[in-house]
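Supplied in structure tokens, the structure appears directly below.
Only one protein chain is missing from this complex, and each of the others stays in its spot.
Take a look at chain A:
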Amino acid sequence: MFDIHNITLGEKITAEDISEDLEFLDDWEERYRYIIDLGKQLPELPDELKTEDRFVRGCQSQVWLETDYDSDADTLYMAVDSDALIVKGLAAIVLAALNRQSPQAIHDYDMDAFFDRIDLLNHLSPTRGNGLRAMVGKIKQQAQSLTA
């Protein structure tokens, strides 16, 4: 059964872990196999959750984002899915940085700096029609509305 609270990216695997892992992988093949494997650790979103309001517009690949805010713990839980493996893997990296954080921490997080550090910034560039940038924007927007 799909349960957004079971996604441990951001807790068991953090942005720091990914940064360290990628530092050891210098050829592109290893890096992309690693990214794709990360994506495969994310559960598939059930079809009934793949709705218009969870859909993130991207030119080439489709991305869905589900969130759940626990106000007692001030924690935002997230799940993402995509029909493309690399985008899903990159989305998993975003979750490693943002999942299970407070809206304030999410709002303050510098995703461009992180992707620059792990040398994947080109995937966040506005010219890439892969929905990843739009997904980060959507998460940040939700976080901002929760801090307001």
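We take it that a residue touches a chain if its C-beta (ideal position, glycine included) is under 8 Å from a C-beta of that chain, and two chains touch if they have at least 3 such contacts; residues count from 1.
FYI, contacts and distances are computed from a predicted model.
Think of the chain that is not pictured: of "Zinc ABC transporter, permease protein", "Cytochrome c-type biogenesis protein CcmE", "Potassium-transporting ATPase potassium-binding subunit" or "Cysteine desulfurase", UniProt labels it "Cysteine desulfurase". Considering the full assembly, A:87 is the residue among A:38, A:87 or A:106 that touches the omitted chain. Only one of the listed residues, A:8, A:60 or A:104, touches the absent chain: A:60.
Of the residues in chain A, those that touch the hidden partner chain are 28-29, 32-33, 36, 59-62, 83-87, 129-130.
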